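Removed: one protein chain of the complex. Kept in place: all other protein chains.
Letters A and B name the chains as they come in the text, with residue numbers starting at 1 for each one.
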Amino acid sequence: MEKRSHGGPILEIDRLSISFFTRLREIPAVMNFSASLQPGEALGIVGESGCGKSTVALGIMQDLGVNGHIVGGSIKFKGREMNTMTREELRDIRGSEIAMIYQEPMASLNPAMRIGKQLMEVPMIHEGVSKAEAHARALEVVTDVKLPDPERMLNSFPHQLSGGQQQRIVIAMALMSKPSLLILDEPTTALDVTVEAAVVELVKDLGKKYGTSMLFISHNLGLVLETCDRICVMYSGEAVERGTIEGVFNKMRHPYTKALFRSIPLPGADKNARPLVTIPGNFPLPHERPNGCNFGPRCDYFEAGRCDQDHIFMEDAGIDHESRCLRHVEIDWDAPRVASVQTEKPAPGCVVLKMNNLKKYYEVAASTLFASGDLKVVKANETLTFEARESETLAIVGESGCGKSTFAKVLMGLETATSGEILLDGKSIGNIPIEKRDTKTVADVQMVFQNPFDTLNPSMTVGRQITRALEIFKIGNNDRERHSRMLKLLDLVKLPREFSGRMPRQLSGGQKQRVGIARAFAGDARIVVADEPVSALDVSVQAAVTDLLMEIQREHKTTLLFISHDLSIVRYLSDRVMVMYLGHVVEMGSTDQVFSPPYHPYTEALLSAVPIADTKVKKKHIVLEGDIPSAINPPSGCPFQTRCNWKDIAGRTRCETEVPLVRRLDNGHQIKCHLTDTDMANMEPVIQITSE
Amino acid sequence: MGLFILRRLGVMVLTAICLTFIVFWLTNLYPKLEVLAKTQGNFRMSDEAVISYLGNRGYTQALPVKYGQWLGVVPGYIIEGSDGEIRSKCERNSPPTDETPTFCGIIQGNWGFSTVAKEDVADVLPTRLGNTGKLMFWVLMVMVPGALIIGVLAGMREGSRTDRSLSTVSIIATATPEYVSGVILIALFATPLFGMQYFKGTATSAMDNITFNNFFLPVMTIAIYGMGYIARMTRASMTEIMTAQYVRTARLKGVSFANIVIKHALRNALIAPFTVIMLQVPWLLNGVVIVETLFNYKGFGWELVRAASNNDIEMLLGVSVISVIVVLMTQLISDIGYVFLNPRIRIS
Partner (left out) sequence: MEELSWTGSFASTLIPAIMIAFAIFLIGIILQLVMGFFASEVKLQSNTDGTLKSRGGLQGQLEKINTQLFMLIVLIGAAIIVVSWFMPYGKAGILGEIIKRFMPVWIALIVTFAVSIFFKRKLGLYGKLFDSTIGMIGFALVMFWVFTSIFVGFFDLIATHDPLQQISGIKNKTPGFLVPDGQEANFFPHYLLGGDNLARDIFSRVVHGSVIVMLIAPLATVFAFMVGITLGLPAGYYGGKLDTILSFLANLILAFPVILLFYLLVTPEIVATGLPNYMGAFLFIFPLIFCGVLINSRYKTQGKKNILYLSIVLVPLALIYLMVISDNASPLVIWPSKLDFITIPSGILVVFVSVVFVNSPTVFRIVRGLALDIKTRDYVAAAQTRGEGTWYIMLWEILPNARGPLIVDFCLRIGYTTILLGTLGFFGLGLPPESPDWGSTINEGRKLLLIYAHPALPPAMALLSLVLGLNLLADGLREESLKD
């Protein structure tokens, strides 16, 4: 098919409305959504889960499934109306003119088809090219997405590739026919931070190279800032603010956008001096949306009798900037934030937990199916040594496979240590499995889990689950005492008492996470391991849950071990940070020490990789090559040497053969690296805030 | 790969030994032997006579010894009986000669003697197996393609009219065991009751000459039950694949629906049914026994029923060995096939 050339915007969406139909009712997912996209431009659509951003993408592709239907508005692609296209016309456009990339790279590739065949299919369908030509094209594109050994890549099956490589293949597939429009739906959410940074970089470069327009859908404001020219913020099915990146980021004109920015931990936020401002209330369900402004019930600027009356339309709010707020002219946007409760930083107390040269090795069969005799040793944790004090927050940072979850398991007693010891109040517990620990010890060390949808037993009421924890910790003498204690715990996590009779499925993600926290504190835990407790939650809920954890910690003088890959939140709430890579602690120190030079090269890259939603922040640009090695086959020498940008400076052979020793710098700051003191001293800070 | 097959074979041999031992034990329980003695000797035997009859023929030896002899790893018995005669296992209870081998179990190819057929088990079974083989062949020819087509058609558009109709048909098929479908089919098509006497109600003549007329009903009877099950499996696997992300990817690449089904979905969707089909083969044995009894077709299943009802120990053991081997072979094939169909496992 000959590609049409077209002068105007690539994509024009005008008052698009999409609904899903169930047996009971129509559920409007997107309402009156308008947008336009010029050639070569990148538009970001940002919003929390359920706001309808992915539905917009599928609506453009006209692939809404059996229940979804476009109920109004128009989508024009290069001037042609897509809503009335026949199936054949759509098929011609899909893949050749518009391509789409989604979240799960593994799921997007056919597991039983070689990658080459999946790539070659695209030009063969759309341009009818020969096999040889398609193969040549595939080779070229795979080289373009910077994959090593393209010929071998084309011959492999998807499962033989790592997550980052798979996503590159998906991008390559999307670019095979040089489409005019690329839709990316959360393309990096499933990837590790450093891999994400590399993929984002690639997408940006290729977008420029091929001149493709992009529609970038994400929940991450920082990512959109880094990739897009224009932004559209969505809330509950509607676009609430639209404009250029600079316009929206610097002069937000909708209360929701404002609230969103205040609830994410940007550099400069501090849990004691400048705590995050949480958005009250919950996201409305699609069929329970309020009259008037959808954000009304949660808005600080809500005016009864005005904001809850008629439908609210987009209004101009500056040059190339629109807002769906009646009061956007009246609100004093530059007013200093309301002084929220400031708290004293509690002084860390005595040492509660002490790790001494803790090691955890696993033995696994080399291959799972054709299990042969030889076993491989996976070194999940290498010589961990640290202390944690009362009322202190210690963050453990690292990407997948770094050993942070194994560490949690050993501490909890689900696994026993291979060597070394864990001292709780001077008592060794490292080799005592959980069944042998006394109730007090078990109740003292508790855990908050990552996935809110998985953390509660779906077939037990909330109250019952908390009461069970009380029973097992032997708290309360009878059912009545335990019941009242359970209600107090619900108060503690700020949930209404009626929730005790609800089933987990009736709760939102944030509420479930609160129940998880209540359960962990049932036995007055003194050490709480929080394994990415907020990473699966929406941005606006994250702040509330984090705040809650902090508050309980202050009251109970809890030691919090906060496991996370998100450096923004770590910087916000932790007192000390421990950075792990492939089982090794590569850097440890107070938050200030870790977030300012000298860095371990990995910390440096990690800091650079985290997208920051602030136009005032200037970041040093560091992209790591390749993927995280597997813990089964760790590299020789320094674990980080395969991806390190400083290897040449530190001495190649040394890095590749010797595991560096722990270097102790001032005030308990320690780094595991071969770099000399002078090299370290010459490091520049990664993040700088330019004051305007 | 080789190691994997070796391990599977090892488990298989172990399973076969366990299973044959259980069969051996169950057939050699004393009340069964008593019946055997009475049917072989005479019905009014006294208890002592039964004991000496059994003792003279080696039946009263310890169970592991008897099993070892049957298997051929323990020397066959030579017993001087209470009646003065010398009987040896390897000479069929005649006195041993110089040429009598020491071991004469199943490993040496000695399957024993059928007390009912009055023939060597090894002579009877091949013809029976041949008959059943023909039946199975036609059943598979009808069942597998039919089931796969129904399953794929139903599964490619979940919830559509086609899906609902075909699914209902396959549910009805799975709810119809062979003895029900057989009875209904015969009553419908082979008796004057409904005036549609198109086919023959017995398959005795099919042992010499298979015709559409005499083989249609038995084949259909077995095929219907299995077909429903495989079709439902195929449908389930197909619907799951059709909602997979990569099928959406293919759709949004512009691949046509027909090509999505054929190139992208089919291969992945057939992995699960393949194992099901292979594991279905032992279940077919069930159907075979019922159908061969119902249609009076002298095959393997018919022989099983005859041997079991007459406590024909050696025949029953032979039948068990063969069915155990068939079951285990199909399991092995299904394992290997699964590995070959699924690249995720093949290359790792």
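One rule holds in what follows: contacts are C-beta pairs under 8 Å (C-beta built on N, C-alpha and C of every residue); 3 or more make two chains touch, one makes a residue touch a chain.
This structure is a prediction, so every number in the text was calculated from the model and none was measured.
Within the entire complex, contacts from the absent chain reach the displayed chains A, B. When you scan A:456, A:570 or A:686 for touch with the missing chain, the hit is A:456. The chain not shown here is touched by just one of B:60, B:174 or B:245, and that residue is B:174. For the options B:15, B:60, B:108 or B:205, the residue in contact with the chain missing from this view is B:15. Take subunit B: the residues that touch the chain left off the picture are 11, 15, 18-19, 22-23, 26-27, 29-32, 34-35, 160-162, 165, 167-168, 171-172, 174-177, 179-180, 182-184, 186-187, 190-191, 193, 201-202, 282, 285-286, 289-290, 293-294, 301, 304-305, 308-309, 311, 316, 319-320, 323-324, 327-328, 331.
By the touch rule set out above, subunit A reaches the unshown chain at residues 19, 21, 23, 25-26, 66-67, 69, 71, 87, 412-414, 434-435, 437, 439, 442-443, 445-447, 449-451, 454-460, 469, 471-474, 516, 519, 522-523.
Operating definition for what follows: only the chains that are shown with their structure count from here on.
Residue ranges on subunit A touching subunit B, taken from their complex, read 61, 63, 66, 91-96, 99-100, 102, 104, 107-113, 121-122, 125-126, 157, 159-160, 170, 173, 367-370, 372. Taken together, the subunit B residues at the contact with subunit A in this complex read 1, 3-4, 159, 244-246, 248-256, 263-264, 267-268, 339, 341-345, 347-348.
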